[in-house]
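Every protein chain of the complex appears in place save one, which is left out.
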Amino acid sequence: MLLAFLGSLILWARDATGEPAVTWLALGTGTGGLQIELGLKLDPLSRLMLLVVTGVGSAIHIYSWGYLHADRNRGRYFAGLSLFTFAMLGIVLANNFLMLFIFWELVGVSSYLLIGFWFARPAAAEAAKKAFLTNRLGDFGFLLGIILVWAALGTLSFTELEARLADDPAALGAAASVAGLLIFCGAMGKSAQFPLHVWLPDAMEGPTPVSALIHAATMVAAGVYMLCRVFFVLAVPGSVALELIAWIGGVTALLAALLAVQQNDIKRILAYSTLSQLGYMVLAVGVSGASRDPSVAMYHLTTHAGFKALLFLGAGSVIHALHHEQDIWKMGGLSRRLPITFWTFLLATLALCGVPPLSGFYSKDAIIARTLESGHHGLFALATLVAALTTFYMFRLVFVAFTGPAKSQAADHARESPPVMTLPLLALAVPSVLAGFWGIHRVYGAQYGAEPAAAGSWAQQLVEPFAHAPLAAGAGLAAALMGWLGAWAWYRAALQDPLPARFATVARWLRDRLYFDELYERLIGWTQESLARLADGVDRWVIMGVAVKGTHGTFELLGRLLRLAQTGNLQTYAFVLVAGVALLLFLVMAR
Amino acid sequence: METLCFYLFAALAVVCGFLVVANPFSRNPVASAMFLVLTIAALAGLFVLLHAFFLAAVQILVYAGAVMVLFLFVIMLLDLKEEERRSWRKFGLVGGGVAVALIALLMYAALRQSPLGAAGEPRVEGSTAALGELLFRQYLLPFELVGVLLLVGMVGVIWLSKRAVP
Partner (left out) sequence: MSVGLTHYLVVSLLLFCLGLFGVLVRRNLLVMFMSLELMLNAANLALVAFARYHHNLSGQIMVFFIITVAAAEVAVGLALIVALYRQRRTAHVEDLASLRL
C-alpha cells in the first residue's frame, strides 16, 4: 500500500507530460457492435485522486494493524480492505463507462464485506445488507444511464464521448437530462445523497477504520469523483440534470447536518457529518454548470478525505481506548488522557468547520463562493446555514467527549492508543492543515481547461479567498463562529444534552432520523405488497384463468360439441354415412 | 309376353319391398320376412327374364330357402312379440326420407347421364355350363376364397352362439 502511495507520488511528480491514457485490451467485434477498450486514463483528475486514495488508504492500513491486532479474522479484514482499495483505484483509473461500472460494483461488494465484517452481530449484517441494497438501487439507474448514453452516442469511452459532445452538444438530444439524472442515480447511491442516504449511518456497524476508508477517502467519494469524471455529460446545454443535482446536494447537506445535531453515537455524528459534506460536494458539482468546471467539488473532496479520515481514526482511537464505548455522553475529560488523539481530532474538527488557515476553510469557501457566483442565492443561504450547523455539532462532540469531567468509569481509565495508531493520525493531520494552500484546485482546474492562475506566494494564497470573494468568506467564517458560540453556550460543561428538554418534539424527530427508515420500510412494504398482489392477480386470472382454464375450457367445449354427434344410435351413424355417400356422389357427378 | 312378365315381376318386387320396409297393417317382423321372401322370388323371376337361370335357382335356394329360414328361426328364437307401437321419430322419418329422396334423385340423374352402351340386342345366355366354365377357370381363386370365407363365417357363428350357452 505504501509502495502504491509512493508510486502515485512519483506519477504526480512526472507531471502531465506523461502518457495520458493506456489501452490494455480491446473487446468487441466488428464495427457496429459494442466496442470496449479496457484501459487506464491518467489525467490530472485521476492522478490527484490516486494520491488521495493511496495516501489515506495507507494510513488506514497501518492504523488497522493496531486497531484489529486482537481480532482473529484479521486476514479476512485485510483481504477485504485491499480488494476495496483495488476496486477504488480501478474506478479512478477507468477510461470508459463499462470499466467504471465494473469497479463500481466491486466497490459495492467489498464495502458489503467490510461493513458486515462482524457478521455475527445482527446489526452489522443488517447494515451491510442495507448498504448493498441501497447501492443496488442507485446502480440500477446508473446502468440505465450508461445504456442510454451508449445507445445515443455509440461509445463508452470517456475520451470519445467528450470529443463527440464537444463537437455537437445536442448529440444526446432530449435524452440529455434523463441520462444525466440516471447517471447521477449511481452517484446518489454511492455518495449517499438524499433519498438513498439511509445506508451510510448504519454502515457505522463496521470496524472504525472501515468507516474511515468508506466515508473519508473512497467509496462515498467515488460518487462525486464519477460526477466530475462524466461532468461533460451532465453539463450538456439544456439539461436540467445539474440544477436538480445541486438542490439534492443542498437538501442532503442540510438534512444530514440537522440530524447530526441530535446523535449521541460518536461514529454516527461523523457519518452524518460526512453525508452533509458530500451534500456540499454534490452541490458544488451542481452549481458548476455555468463555469463548466466542477473542480471545487474535487477540491473539497480532497481536503475532506484528509480531515474526515483523521476524524474517524481519532474516533476509532477513542473507541479503542474506551473498550468499544461509542456514546459521547459516557466520555468526557479525554483531552488529558488521550493528548495526541485530542489534538489531532481538534485539528480535524477545526478544518471541517472551516477555520482558516486549515484546509477545510479553503475548499468550503470555494464552494460557497461558487454558489454565489452562479447566482443560486437560495443555495448560498443553505450552504451557510449548514456551515453553522456543522460547527455546532462538531463542537458539541468535542466539548462533550473531550472536555469536562469524565462521565464513566471507562473514560476515567482511558489510555492513549499505541503508536501504530497515533502515527497515522499525525500523518493525516499534515494535509488537514496544509492542503488548503497547496493550490490543489488549480490542478483540478487544469483538467477542465481553466487557464492556470499565476501561482503566488504562500502568503498570497493564504488570503486569497478574502480577496477573491469576501462576502462568501465572511459568511462562512461568521457561520462557523455562530456554531461555535452555540456549542460553547450549551455543551461546555453539560452532563446531559440540554436540547431535548427545550425542543422536545424537534429533538425526538431528529434523533429518530426524521423517520426515514420507517417511511422507507412502509413504502417498500407497500410496493412489494402491491406487486405481489399484482403478480398474484396475473397468476390467478391471466395464467390460471385464461391460459390454463381457457385452454382446458376450449377443448372441453369442443369435446362436448363433438360428443353431441356421438349419439350411440346406429341409425344416426347410418344417416351420416348416407349423407356422406350422397355428397360424394354429387361431387363425382358434378365434375 | 316378356314385357308383361317384366312389369308383373317388377311391380311384385317393388310392392313387396315396400311392405317389407313399411307395412301399414302389421309391425310383425314375421310379416316383413314373408314379404321379403316374396320380393326375392319376384327378383328370381326377373333373373329368369334376363336369362340368368342358374342365378335364379341359386336366388330361390339360398335366399328364399336358407337365408330366410335363418331369419324366421331367429325371430322365433327371440320370441319377438309384435313390435310395440312406438311413435315414429319425426326427425328420423323426415331425415331418412330426405336422405333417401336425395340418393334416389342423384342415382336417377346418374342413370340419365350415363351412356348405357349397346342397350339393344340382349344376346348373352346365362347358361349354367357357361357360368361354370367362367367360374372354374377365370374366377377359381375368388371361388376358393369365398369357400374359406364361408368356413370362417361358420366358425364365427358357432363360437358366438356357444359362448352364450355356457
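Order of writing sets the chain letters: A and B. Residues in each chain are counted from 1.
By our rule, contacts are C-beta pairs under 8 Å (C-beta built on N, C-alpha and C of every residue); 3 or more make two chains touch, one makes a residue touch a chain.
All values derive from a computational prediction rather than experimental measurement.
Of the listed residues A:Trp118, A:Phe140, A:Trp343 or A:Phe575, the one in contact with the hidden chain in the full complex is A:Phe575. In the full complex, subunit A touches the omitted chain through residues 563, 566-571, 574-575, 578. Counting over the whole complex, subunit B has residues 2-3, 6, 10, 13-14, 17-18, 20-22, 29, 32-33, 36, 39-40, 43, 46-47, 49-52, 54-55, 58-59, 62-63, 66-67, 70-71, 74-75, 77-78, 80, 83, 86, 88, 92-93, 95-97, 99-100, 103-104, 107-108, 111, 116-119, 122-124, 126, 130-131, 134-135, 138-139, 142, 146, 149-150, 152-154, 156-157, 160-161, 163-164 touching the chain that is not drawn.
As a working rule, only the chains that are shown with their structure count from here on.
As a whole-number value, the distance joining the C-alpha centres of subunit A and subunit B reads 103 Å.
Against subunit A, in their complex, subunit B makes its touches with residues 92, 95-96, 99-100, 102-103, 106-107, 109-110, 113.
Within the complex, the subunit A residues that touch subunit B are 571, 575, 578-579, 581-582, 585-586, 589.
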